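So that we are looking at the same thing, I have put the structure below in structure tokens.
A protein chain is absent from this complex, but the other protein chains hold their places.
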Amino acid sequence: MFNRLTWSAVAFALTLSLTSGVDLARAQGTIKIAYTDPLSGPFAQVGDQNLQQFKYIIDWINARGGALGRKFELVAFDNKSQPSDALLALKSATDQNMPIIMQCSGSNIAAALIEAVDKHNERNPDNRIVYINCGAVATELTNEKCSYWHFRMDAHVGMKAETMVRALPKDVTKVYLLNQDYLFGQSVQRDVKAFLAKLRPDVKVVGDELIPLGKVKDFSPYTTKIKASGAQAVLTGNWGPDMTLLIKAGMDSGLDVRYYTMYAHLGGGATAIGPGGNGKVRSIMAFHENIAVETGKTDTEGWTKQFRSTHNFDFYAAGFRTIFEFIQAAMNKAKSSDPAKFAQALEGLTITDMLGHQVTMRKDDHQILSEYFVGVFTKGVKYDSEGTGLGWKTEVTVPAKDLDQPNTCKMKRPA
Amino acid sequence: MEVLLVSLLNGLVYGMLLFMLASGLTLIFSMMGVLNFAHASVYMLGAYFAYDISRHVGFWPALVLAPVLCGAVGALIEMYGLRRVHRNGHIAELLFTFGLAFIIDKAVQMAWGLLPVAYRVPAVLDRPLFTIYGTNFHAYRGFMLLISALMFCAIWLMLTRTRLGLVIQAALTHPEMVGALGHNVPRVFTTVFAGGSALAGLAGVIGGNYLVTEPSMAFTMGPIVFVVVVFGGLGSLAGCFIASLIMGFVQTFAVVFDVSLANVLALVGIKVTEASWFGEVLTIPLPRIGALLPYVMLVLILLFKPRGLMGTRDT
Partner (left out) sequence: MSESLLHTAARPVTAARAGGLLRRHWPWVAALAIALALPWLLYDWTRARHSGFGVAMLSQMGMMIIFALSYNMQMGHAGLLSFGHAVFFGLGGYCTAHLLNTIKAGGFWLPVELVPLVGGLGGLAFAIVFGYIATKQRATAFAMITLGIGELVTSCALMFKSFFGGEGGVSTNRVVGTSLFGLNYGPSIQVYYLIIVWTVIAIALMRLLTETPLGRMANACRDNFERAQFVGYDPSRVRFFQFALSGFFAGIAGGLYALTYEIVTFDTVAGGMSANALLMTFIGGVGTFAGPIVGAILIVLLQSWVSLLSNSWLVYVGVLFILMVTFAPGGIAGLVLMHQPIARSGRMGRLAAPYARMAGPGLFVAVGFVLLIELCSFLTIGASQGKTFVLAGATIDPKSPVPWAIGALLLVGGGLWLWREGRRVRAAWDAVMEEIKAAAARP
């Protein structure tokens, strides 16, 4: 039962929240960029690695003058993989009038953010914010759910699927599709099949599986099926243990297939796969440390090498540096950090990235168009991954113009 | 035929892996009625300890040392934590282990970092043992089978042939009476908890390099282990063993049989496509929901047999 003492406690607890509107005081004059990703809980490594790479990039770009003569400052918010916490982070960012919020991991969170940013900007035209998507790849975020205030800085699922199909060599004619059973995996499944039909009608899909997300521990029944189907390549969008356990089970049972993945190059992948994956595992990626070596770009090579020497994982987020180069260019072009002005400058902008390629922010749907690579995990490369002795070597380069796919975005532009 | 044999083998290996994880938990659960949420975290600790030890002295010492360390951790938890909480009831103990799981998970993250670690299968076992119908059977899987079979035999012998085992068995069904007869029940509890934790640690040593050793491994392994233990029933090691095997076979064979409810309905002449009523549900093929079947089976068995498959008592 309640009594006044309990109620005093309640009142006290409520009063505690007086301090909740903490204005995290920061140095004046910096351009603050909010960043939200899981920083605690089971997916903490994602946010953690992103933060480390961001810090390196921001130090570098601030040394080059930042934008509008001001330095960039990243303000991190932990969203614990929950959309409601990401929306709280958005509120905190808009409370402090930050011009940009970035988010890289989780299309469910991205979907929530796009809608929330749209509604906020509509209801608060004097305090707008731009949402820069650094890694949520569901295709509909720039199709059905597209928004003027959202800019995606990574290739989406459709583009990655096309890259995967383009990377298949001529002698591979039987492929097995295996994906995680949720929106992302189902998109990969659909898009890969569509591009196979369009670009490689000679290839036969001999198996097409969906597995529950994160629940399968033993992939040996799947390797049995793959073997029985006679597939020469396994195409998968799986990430995390769903990917590494699949590859390990295949290697253990002596399955002679090529693995085409989208995430083997991210932190932890090389360690988990191990030296046994030599020559078998491929990944669709925006960057790996040996590309600069292969194309002779020594200053880029030196830059990523310095990151390696001070961190315990490889630098893979070239896209993050491109983001900041875009922000710098757009703000300087608009001569302002006001979201409405700089968003207008950002769309349609083209810059040259650190590998020397032309990268464009497409105006219709705010999707970035940049080159993509397919690397194979192999011995004998200059920079190995995570101390395993093996590293990535480019097998196929797909230029940006090949990935300029049609989109269904009906963007509502502000007046 | 080929598919059947290979699947039987796969199912057996997976079932035995589940048993390794679940055996410790079933001992603790049966004995003390505590649903130990920290069990998967101790499993993770075992894998990380083995990683560190094997980096310095090798895999085989790690196989012995890591479980001992985990047993020590378990004993400490029981003596200084659970014993105090015991008088507040089973729910309080369960919640205590729940909070403990958070802390252990975070401690692992702080000690070993957030990324997976390179805990590898020892070279001598990293080869195919034999080839069946063109597929290699990896030697390490055979090793896993061996260890889990030994585990089962060892626990069974201890429970039925040793004095301590008999006391434990009695306490499984009549804990108060055992105390009344003069046995040092708290000491027995500590021994059982430490033993269960050591088993979890051993499972971590074996499973950590077969699967991936990373900070989220406790989070992903946890639920299925509970399902196996509860399905097998309280107070029964044999029930746990059979439940693990059943779960292993069900999940393995579900992947092989590509049928859906729509196929079954088609047999009786009802045509269902994706667009029809509940079509999305009815056209789901079995492989897609294979990993969910344990939960369905859990709910079903608890409805009809709340003590589990071979359980001998309620909480």
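By written order: A and B. Residues from 1 in each chain.
Keep this in mind: a contact is a pair of C-beta atoms (placed from the backbone, for glycine too) under 8 Å apart; a residue touches a chain by one contact, two chains touch by 3 or more.
Model, not experiment: these values are computed from the prediction.
*Asks:* Looking at the full complex, which residue from A:Leu213, A:Ala228 or A:Met411 touches the chain that isn't shown here?
*Replies:* Touches the omitted chain: A:Leu213.
*Asks:* Could you tell me which of B:Val64, B:Met110 or B:Ala238 touches the chain that is not displayed?
*Replies:* Looking across B:Val64, B:Met110 or B:Ala238, the contact with the absent chain belongs to B:Met110.
*Asks:* Which candidate, B:Ile28, B:Leu100, B:Val117 or B:Leu309, sits in contact with the chain we can't see?
*Replies:* B:Leu100
*Asks:* Please identify, in ascending order, the residues of chain A that touch the omitted chain?
*Replies:* 1-11, 13-18, 20-22, 24, 39-41, 44, 48, 51-52, 55, 76-78, 80-85, 87-88, 91-92, 94-95, 97, 107-108, 111-112, 115-116, 119, 123, 127, 138, 140, 145, 181-184, 186, 212-213, 215, 311-312
*Asks:* State which residues belonging to chain B touch the missing partner chain.
*Replies:* On the chain B side, contact with the omitted chain comes from 33, 35, 81, 84-85, 87-92, 94-96, 98-103, 105-106, 109-111, 113-114, 223, 226-227, 230, 234, 280-281, 284, 288-289, 292, 295-296, 298-299, 302-303, 306-307, 314-315.
Operating definition for what follows: only the chains that are shown with their structure count from here on.
*Asks:* Where the centres are mean C-alpha positions, what is the separation of chain A from chain B, in Å?
*Replies:* 34
*Asks:* Flag every residue of chain A that touches chain B in the complex, lowest number first.
*Replies:* My answer: residues 42-45, 48-49, 181, 209-212, 214-218, 220-225, 227-228, 241, 244-245, 248, 252-255, 267-268, 271-272, 274, 276, 312-313, 386-388.
*Asks:* Tell me, which parts of chain B touch chain A in their complex?
*Replies:* 2-3, 6-7, 10-11, 13-14, 17, 109, 113-118, 120, 126, 128, 131, 134-138, 140-141, 210-212, 214-216, 219-221, 224, 248, 251-253, 255-256, 287-292
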